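Apart from one protein chain that is not included, each protein chain of the complex appears where it belongs.
Chain IDs A, B, C and D follow the sequence of writing; residue 1 opens each chain.
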Amino acid sequence: MVSPVLLIVIPLGLAFCVPLIGMVSKRFARFVPVVACLFNLVVSVQLLPAVLSKPIVVDLGGFGAPFSINLFVGPVGILFSLLIALAGFVVSLYALAYIDKGPTTRYHTLYLLLLVGATGVVLTGDVFNLFVFFEILCISSYVLVAYRGDKDGVESAVKYLIQGALGSALLLTGIGLLYGLFGTLNMAHIAVQAGSADPIPLFVAMALIVVGLGVEAAIFPLNAWLPDAHSSAPSSISAILSGIAIEVGLYAVVRMVFTVFGASSMLSFLMFLGVLTLLVGELCAFAQSNIKRMLAYSSIGQIGLIIFAIAIATSGSITGGFFQLVSHTLSKALLFLAAGYMIYRSGSMDISSLEGMGKRMPLTAFAFAVGAFSLVGLPPFAGFPSKLLIIRGALADGGALLALLVGLVLLGTVIEGAYFFRVIQTVFFKKGDGETARCEAPAIALVSMFVLVALIIVIGVYPSLIIGVLNSAASELLVRADYIGRVLG
Amino acid sequence: MDRNQLTKWFKAPTKMAHKYSLHAVYFCTGCGVIEIPPTITARWDAERFGVIPAATPRHANLFLITGYVSVKTLRAVIRTYEQMPEPKFTVGFGSCPINGGMYWDSYNTINQLDKYIPIDGWIAGCMPRPEAIFVAVTHLWTLIDKDMADGYKRYRKHYAQYRANQEQVLGELEWPPLFQSEREG
Amino acid sequence: MNDSPMNGQLKKKLDSVFRDIETDVSDDGRLTIHATKESVLTVLSLLKDEGWSFLQLVSCVDWIKQDEIEIVYVLSSYVGVEDGPDAKGEPYAKGEPDAKRESILLKTRLPRSEPSVLTAIHVFANAEPYEREIHELFGVHFEGHPRLTPLFLDREYKIPPFRKDFDTEQYVKDVFDSVPPIDEES
Amino acid sequence: MSLELLMVVALGGSLLTYVLGRVSSRLRNGFAVLVSLALVAMVASLYGKALHVSYYEDFLGMSLVLRVSGLSWLFAMTASTLGCLSVVFSLSYMKGKERTSFYYSMLLLVNAAMLGVVLSGDLLSLFIFWEIMSWSTFLLISYNGGPALAAGMKYFVMSFVGSLAMLAGLLTVYGSFGTLEFGGVAAGMLSASPGYILAIFVLFGVAFGTKNAIWPFHAWLPPAHSEAPSPFSAILSGILIKMGVYGFLLIIFVLVGLRNFMALGADGLPLHTVLSIVGAITILFPTFMAIMQNDAKKLLAWSTVAQAGYIILGISFGTSLSVAGGVFHFVNHAVFKALLFMVVGTVEYRTKGVRDLDSLGGLIKKMPLTFAVALIGVCGLIGVPLTNGFVSKWLIYKTLILERSPFLALVALFGTWGTILYSYKFLHNIFLGQLPEKYKDLERAPMTMRLPMTVLSIVVVLFGVLPGIPLSVINSIDTSFGLKPLNVTLWGLASDTGALNTINILAAVFAGLLIVWLVLKSGGRKVSVDQADNYAAGAAIPKDKYQYSVGFYAPLTRMVAPYLKDFMDSFYMRLAGWVGGLGSGIRRIYTGYVGDYAMYIVLFLAALIFVQLTWSPW
Partner (left out) sequence: MRILWLVLSPLIALAVGLFFLGLSRRVMARIHWRYGPPLYQPLIEIFRYFTQKGSSHGVLFGLGIVLSLAGSIVVILFLPFGGICSMSGSGGMLVVLYMMLLAPLGIALSGGEAANPNASIGISRKLMLALGYELPFLLIVLAIMTHYDTISLVDIVSAQRETASAFASFPLVLSGIAYLLILPAMLGMRPFEVVHAPQEISSGPIAEYSGPYLGLVTIQHALTTFIGISLFVNLVWGGAGNPFVFFLKMLVVLAFGLFVNAAFPRLRVEQAVRYLWRWPTLIAFVGLILVVTLGR
């Protein structure tokens, strides 16, 4: 059996190979991320059955937990790593065509680093390691946001940097506090001792860590960097940021809250926060006229929904939340990729400039429509089972408060439907006054998009394909003792 | 209703029906129309003879041409006449339709109406009083009885001549000939 | 009565303003203005400004012996004119209206061969049908009139029918009497 | 005939149509017609069967079921027939338009989704097909662009609100009963509390009411119907909105059960009374709106809303007579309203897109057949005896009178008079009166348009003369709901409280016609005159001006217009405006100054810690 360490090591190594290969041939360098992601994908898939039967704990350095740095490859981890590898793979395929100007080698290096950071965050079982990987993720994304080098990009990258750095600082402070409290950085170890610790410092540590991670996870009101960064980054990066980066942040928050701190009293607060994030995101997106900003705000909304679902903390709702996470990653990546080429062709990010795109780029527009439908949660696309699961999970409880929150969530969904369908109308049914000649996206980009389209439809029709992973991921989060037991032996 | 009437009803119901329901086109061609209101209202009460004004020529069978007929009016008169369902009867009322009357030398008033449409009877005078209308009506009854109120038949028979006369005065007519075959024949 | 003060006033004013017009006041106090064809419009507008804001009618006379055609504009006012220009447009504003309302005749003569004058529509919009009628019946051309199409008549006449050289008897003989009676025998 | 195969044909046909359209348009057209015909045949072959197939065992733990019952067969039959006719009608209508493959494929998809909705055996598949139907409808409504976009948006948002309410409802049901199959839900409902049932009913009612466009959820319908392509308007008005009726029938009679339903709020304001009052409002207000319309399709659209009110009124009484009336009226409305929309489509097609009632007229001379079918359709809409609309309305009226609801009966009957007004306006302003000069050389409708219209008009008359044919089907539905069966004969109803005998009426009318015809024949000779040979006080007929159609009911409009405000619509529009404004307001949080953003983070952290230290809630 392959070691999960490879999931981190190989891409990391390849990332540093990119400049070297780039020196030989820039054309070859482009393929490195593809290869790396493909590798990760294959490894993750191979690991999947084993992980599902029993999580793999890898202790690095030979010491046993809690003393070693360890990787915990549970269902959640493998789910995220699969998702990262998949999204990474698709986006890197897309980037083959899309990233053709500027410092491409650096792009690919940073891109791989970003993915490595993300994979590391989701696989590690150590708080400090988590911080390190998190920094890798963040820093490479700061740079990638500024990839184009134009004023907008640099400005939003700096904004992102400042906020991200603030978040990281808080996170680091929190980790320091934790270490001071418990003398360990192993998550499982902390989790064991959390119950007996002094509540006030523990809460402060938790607040620092959650807020620090929440910046990346784009929880309202910590998400102000997101619209700027997502809209000024290249579309491939926006896809990754939206599809991977904030999800990883979310993972970290969830892992902290559920596993490390076991703070079940926080959950109802998180629930509210999730709904608030959802509503704010959707309302802002509704008022947007810039397509990428709209998609970015929509990501905020979706994150809110996922937080809401996970914070309900029943097995059904967490499954739903993870399902939503998967479908959001796929759909939002697809939306950004499709929008990317449409923006590229029309030369403007204004929604009204997409008029007539349904004629000029039918396939891309189709892919966009599928993404939008899925995100809104219409059958038979992937978004439907996820929304179904979330609401089923929320309503299964039967409480009036939850029912009210579900009402708000559904309201948010309506708003989401409204703005997505407005874009669809613009793309397909408004007669553009400009050109009408076909100018379809390049084949490789189309392939990447249609991989996503196929996945969205397949998952939408056969949700049971992934429901097993999601179920065990949910139980991993819920059954804290199991995690602790696995790690500490 | 005396016996004489009854026999007439049995002999020729159609004629009798036409006689006793003369509905006049309410078409005000000239000054003579001022005599119509007293005729049909309480003072003279034409309705007791079955004479009432009809709203449109489609309902009517009596055309009272009440006064002078200018060239422009002639057009309308012809059109109206042709729209009336057969059998139909025309009565020229006053001097003007007969020979132009006081407008005998007018540049714009036709002098003899019967050159353009067939007339079954005339009421001379300027103006004739309503009693004269009743006299005319009774005369018309006699004519109908005797099959002599045959203006519509004459119109059909000599349509080519009528049409030619109309066109001579009015120039090109904007409506198609009423009787296609006769004109060609 | 003979020489109503306001007409005298107006006469004075007109005489001082225009060179090419003649004014006289008839025995019953009515002011008549004889203007040339060119100044008709200016006089009309001046009169309108002075308060004679109602064009009663436009008429026409065929002076066949002088070989001229005369257009007659009959103007009157809604208010007593000595109330001054301030009161214009206020119908029956002050005092005894009937006693003070006067009408003015404005006459202009045109050559009979090609009578033509500027239309007065721009001063008095209601001149439109009068001018149409005069055009139709006297053959006067009104320059700038938007539609000089027949108003009453159904047809064109070689000589306009109200001209004195139009022989109605002959015309009737030629046009109406030439229509043959219906030949019942054929 | 298996139900899965049916659905596969329906969905696959839609997909394949698009693919074939890439190859050849003739092939595609043929294929689309073939698929829709096959669907009709397949649905027809299901008659009288009761199948129950679980076609997807484990969708997130729920099994999806297709089933056919009497009720669903009737709806499926209507849907597939209308779908087929509409496809045939589209053949000429869509000729030369762009994106036809998309159009046909969506048309078939809507059709398939509707079949799915009515053949679903559990609430989840109902919902899935419902949603597919909703979005494909949205795409078709938006198809024309321009004003259709706003209409499509309105439709989508309202329909989406409805379907999300339905989602919430069905998941609540799942939470309580653990199953979504109709049988299981119905069994569970027997012991449910009235409050619970009411909540479920309201949630589903919003969904079905929105689709059925009953007041106050009607706002989307008039623009959507008028802006959609006409063949699709026919489907939209004829059958698609009737999915709401299906839903109501389903929830009242199959899921909740009639006894439970009638007991809801029985001590205070009974729910079925509320529903019937809603139905009455839905009749009254849109009827007057229809009278005031100048756009042929908008007029028909408002009329659709009004007719939906009759159906709801019928269903809400829950007696065998009223339900039969409601269901029958659904069938009838599907037939004649589809017919009328096709008529408008034909006119639109020939006059190059004119459907303004003020600028048409006199087309009877150019399109006699279209006029004849329009006349039949309008007669059905009014409910003239011997058309199908009469029988269903008769059933509804009779219920209202027998149930001693004279005020509702008043509204229903008065609505019929309103119907006459707008129907006549529709007929007159398009077909009667003076023919405008520019339409002097209009051709009559092409064959593929005349065929479906003729078929539908035959159905209108057939069901009106022999109402026993559909009524026997409906009667079996009635009995399956547990209602007392009606005494249906081929020509109406035999019952002790006033029978209906269409044969008698038919004989009387025919005898009357014959007598009058003979009398007319016995009269003098008739000549045919030109239509333009009219009385105009002797003057020549002015071309294009001798027509009275602008402001046809101006005095009435002047009277009632001030009181007729579609305030629900303006409320929705204002709501949408508020949401937009709220969005722009909230967006101001993101000021663009990174200092503010950092402040948010720090403040949030501080607040968290402060709250915990002060109140320690966590």
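Here is the rule we use: a residue touches a chain if its C-beta (ideal position, glycine included) is under 8 Å from a C-beta of that chain, and two chains touch if they have at least 3 such contacts.
Remember, it's a predicted structure, so these values are computed and weren't measured experimentally.
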(request) Over the full complex, note down every shown chain the hidden chain is touching. (result) B, D
(message) For a quick check of understanding: of D:V384, D:L442, D:I589 or D:I609, which residue touches the chain that isn't displayed?
(response) D:V384
(request) Pick out which of D:W130, D:F182, D:F232 or D:Y397 touches the chain that's been left out of the picture. (result) D:Y397
(request) Could I get the residues of chain B that touch the absent chain, sorted low to high? (result) 13-14, 16-18, 20-21, 23, 41-42, 45, 47-48, 50, 55-56, 58-59, 61, 83-87
(message) Across the whole complex, list the residues on chain D that are touched by the chain not included here.
(response) 362, 364-365, 368, 371, 375, 382-385, 390, 394, 397-398, 401-402, 404, 406-407, 409-410, 413-414, 417-418, 420-421, 424-425, 427-428, 431-435, 497-501, 504-505, 508-509, 511-513, 515-517, 519-520, 522-537, 546-549, 552-553, 555-556, 558-559
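Rule of thumb we're sticking to: only the chains that are shown with their structure count from here on.
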(request) Report, in whole Å, the distance between the mean C-alpha point of chain C and the mean C-alpha point of chain D. (result) 69
(request) Could you please state the distance in Å, as a whole number, between where the Cα atoms of chain B are centred and where those of chain D are centred? (result) 59
(message) Report the inter-centroid distance (CA atoms only) between chain B and chain C in whole Å.
(response) 41
(message) Building nodes from the protein chains and edges from chain pairs that touch, which of line, ring, star, complete or other describes the result?
(response) line
(request) Note which residues of chain C are touching chain B in the complex, please. (result) 152-155, 157, 161, 166, 168-169, 171-172, 175-184, 186
(request) Sort out for me which residues of chain D touch chain B in the complex. (result) 524, 533, 535, 537-540
(request) Going by the contact rule at the top, pick out the chain A residues touching chain D in the complex. (result) 158-159, 162-163, 166-167, 170, 199-200, 203-204, 207-208, 211, 215, 221-222, 224-225, 227-228, 263, 265-266, 269, 280, 283-288, 373, 376, 378-380, 384-385, 387-389, 391-392, 395-398, 403, 406-407, 410, 413-415, 417-418, 421-422, 425, 428-431, 463-464, 467
